[in-house]
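Inspection log for the structure reproduced underneath, given as structure tokens.
Shown here: the complex without one of its protein chains, the others still in place.
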Amino acid sequence: MSRIAFDILYVDGLTKAFGGLVALQDVSFNIAAGRIVGIIGPNGAGKTTLFNCISGLEKVTSGTILFKERNITRLLPHEVVKLGMVRTFQTTRLFRHMTALENVMAGTYLTVRSSLFADLLLLPKALRAEQKSREKAMDLLKLVKLDDLADLRAENLTLSQARRMEIARVLATGAEILLLDEPSAGLDDNERMELVALLREINSTGMTVVLIEHDIDLIINLCEEIIVLNYGRLLAKGSPAAIKNNEAVLEAYLGVSDEL
Amino acid sequence: MSYNYPLFNVHELIAGYGGIRVLHSVNISVDRGEPTALVGVNGSGKTTLLRVISGLLHQVSGSIEFLGKSLDGVPAEKRVAFGICLVPESREIFANQSVQANLRLGAYSWLSSSKMDLYKEKLDFVFSVFPILENRRKQNAGTLSGGEQQMLAISRALMAQPKLMLLDEPSTGLAPLIVREIFRVLKELNKTLDLTLFLVEQNTRLALKIVKKGYLIERGRIMFSDSAESLLEYVNKVGFTHSAVENK
Amino acid sequence: MDLLQFTVSGLTIGSVYAIIGIGYYLIYISTRVINFAQGALVQLGGVVALSFLISWKLPYALVFFITFFVAAILGIVFDKAFVGPAGRHSVLSSILMTVGGFLVFEQAIYVFWTKDELMFPAISGELPINILGVMIIPQALWIIIITAFILSGLWIFFNCTVYGSAIMAAAEKPEAARLVGINVNIMTSSSWALAAGLAGVAGILIAPITFAGGSLSAEVGIKGFVAVILGGITHPLGAVAGGLLLGITESLTTGYVSSAFKDAISFGLLIAVLALRPEGIMGQARREKV
Partner (left out) sequence: MDKRKNLIWFVLAIVIALFPFLGVNTFTVQLLTLAGIYATVALGLSFVLGNAGQISLGQAAFFGIGAFTTAQLITKFQISFWLALPAGGFLAGLAGAAPGYLALRFQGHYLAMVTLCFGLILQILFLELPSITGGAGGIPDIPSPFILGRAIDNSAGAIIKTFHVAWFLLLATAWLLNNLLSARSGRAFAAIRDDTLAAEATGIPVAGYKVRAFIIAAVLAGLSGGVYCIHTHYIGPEIFGVGSSLEFLIIVVIGGLGSPVGAVVGSLLFAVLPEVMRSYEEYRLLVFGCMLMLIVLIAPGGIWGLVSNRISKVWKNVKNRL
């Protein structure tokens, strides 16, 4: 597979403090376009806070975030999405009164344009947009194997279906990089394998995927590169094999072995 | 020390949130006075198990027995009087109240005007365990440092006169020195009081140092249980992924 | 001397706002609900008390206690039977429910008692007393004294008794409260009872000034809400600070600007303060966890 060798995401000296509590301290790393990268770390290591900062949900205390060589440190969440970076959340966040299809159609908001005025009067522009959005959403539902559940209300989806629908929804935004926060949480072994296959397939189209995970097996299995956070600091970054044998990572997870 | 009879038994426990199952047929048995640890990476269901035992979460099926009696239908606030106390991971101290008020609330389940002597005695005991809390007794609990908050959380549980203390990740977010201090105290308490520790930890090596027996949990299933020494050996061998499948 | 006069009358009405505001605070911290029906409970307090005073000829002090208990029981029932179950659906449901409660309580008063504004006897005398050049009606003095009494009582209750401490613990961290053996349901009911009871008592205090039964006392109830938001609904002293500030602002506006725009200015003040400092004057900012 050919890869474009440029850093799609570049984080430099990122620090985030909540009052006196420092959640992230001087975290720097880069992610090459087209990669599939895992972020791991013990509870409270700052993984989700990192995603919140990158996606514009939290204001950064100091440091810089570059996305496609553009400074996005101070952008609002929907502006970041507009540039091509989307995220999911630890708990599934569905538009629960809408069908699965409508959820994904909502994701096409940025990619299929219309206007409030056209929508009000049902002008041809609005009808065309509707058609296009529906087709695109249907394609994505096929990709995540939910096309037969398109008309089911989102609140009736199972957890595994809901997570796949979320992935379809974020793909619909025309993103170039996906940030997934614990996509496998609560899934059983089969569903995990399906998820891994799906993420591989998405990645094979050139999409960059970054995921936070508790399931270390899944990460080692899936990712080309792993970032380890501990106490808000970058502890290690490297290939799965290197991370597995890294003494610092071992200690972060298992604790030190000296006497009490 | 002899462990003659079981303190609590978890039998074929299934539990979760909404439609999501977190625990699948968990079986655990802990003898009185026998400190036990439950280890496993985060997200494997450790906290959920503690929530079920303490009554904050209802199981889908299965049962828990405490001193031979079923805990079915006993709400969390009543389990405290039975002698079950949970020290939650986030400490959950009452930040807007003073240290002493927090400790007094710890004794809520048995405190009455006729038992003021016992209350004073318990308070003195707790202050002897963690002298720093005595200095801070008038201070708002929210102003304590992380380590002091953990000490307060443990002390508050001690005030309830528990027989079983469930500890959820007492080391989270604390500096190594303080972690060691707290673990030293826990080991002490287990020896001197009629108190059984059931410890949930990510910091596996440390946890296995102060207990006799350990359970390894992975994705909501108990993989196996063994003496602390053998479990420690196993964990050191396979590394932090813990997975029996992956590392064979 | 005008300034002093206005300040005193501001303190009087501000005290009542504070008492009502504490009710909003208690209910909010315990159940995360703003009880829009609180104003109607103020109104109800006045009417109930009037019935006991006039028809039953009960002594004033006793009427305070009876009214408190009537309102308190109403508060518990309203929460357990209506607001609690509705709140499980959504925030909107709980808002609609308490707004509905306001309407029902208010209309019930109009239908079953009276639509008129009724004269309500003051605690003692009507003739103003001259204190240091400031003319004060006895009722104003009573209001300030009783408020001080209630506030210090509440302070002792929440800071020195286990029960008060347990109510606060259940409000702050319900799960942790259960873990030390506190029955959280009983504690939230206690909060509702205390809040509703205080609204009823505020109704008695204010009735000699605003009349009982009219819509004025309901408006006082809404002002109590403005007060607590102004002061900060997450802070125990927010209602007191907000209430006194609001009372004085109103009375100065009435004195120096115009009484017609008094309310418009207080509501505008609220919106302005909220826009600049959403957590209120004394409140602490909260962070939503994602």
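Going in written order, the chains are labelled A, B and C, and every chain counts its residues from 1.
Everything that follows uses one rule, which is that a residue touches a chain if its C-beta (ideal position, glycine included) is under 8 Å from a C-beta of that chain, and two chains touch if they have at least 3 such contacts.
What you see is a predicted model, and the numbers here were worked out from it, not measured in a lab.
Q: Out of all the chains shown, which come into contact with the hidden one?
A: A, C
Q: Determine which one of C:58, C:77 or C:96 touches the chain that has been left out.
A: Touches the omitted chain: C:96.
Q: Which residue from A:22, A:98, A:143 or A:193 sits in contact with the chain not drawn here?
A: Within the whole complex, the residue contacting the unshown chain is A:98.
Q: Which residue numbers on chain C touch the omitted chain?
A: Contact residues on chain C toward the absent chain are 28, 33-34, 36, 82, 85-86, 89, 91-93, 95-97, 99-101, 103-104, 107-108, 110-111, 222, 225-226, 229, 260-261, 263-264, 267-268, 270-271, 274-275, 278, 290.
Q: At which residues does chain A meet the chain that is not included here?
A: 55, 57, 76-78, 81-82, 86-89, 93-98, 102, 105-107, 109-110, 112, 114, 116, 118-122, 126, 129-130, 133, 169-170, 173
The rule is short, and it goes like this: only the chains that are shown with their structure count from here on.
Q: Can you figure out the chain closest to the middle, judged by Cα centres?
A: B
Q: Based only on mean CA positions, could you tell me how far chain B sits from chain C in angstrom?
A: Computed from C-alpha means, the inter-chain centre distance equals 42 Å.
Q: Just how far, in Å, is the C-alpha centre of chain B from the one of chain A?
A: 34
Q: What whole-number Å value describes the gap between the mean CA coordinates of chain A and chain C?
A: Here the centre of chain C sits 47 Å away from the centre of chain A.
Q: If you look at chain B, which of its residues touch at least two other chains?
A: In chain B, no residue touches at least two other chains, as defined above.
Q: Any chance you could list the residues of chain A touching two or more other chains?
A: Within chain A, no residue contacts more than one other chain.
Q: Give the list of chain C residues in touch with chain B in this complex.
A: Those in contact with chain B are residues 159, 162, 165-166, 168-169, 172-173, 175-184, 236.
Q: Give the list of chain A residues in touch with chain B in this complex.
A: 42-44, 158-159, 182, 185-186, 188-189, 214-217, 220, 231, 244-245, 249-250, 253-257, 259-260
Q: In the complex, go through chain B and note every residue touching chain C.
A: 54-56, 75-78, 80-81, 85-86, 88, 92-97, 101, 104-106, 108-109, 111, 156-157, 160
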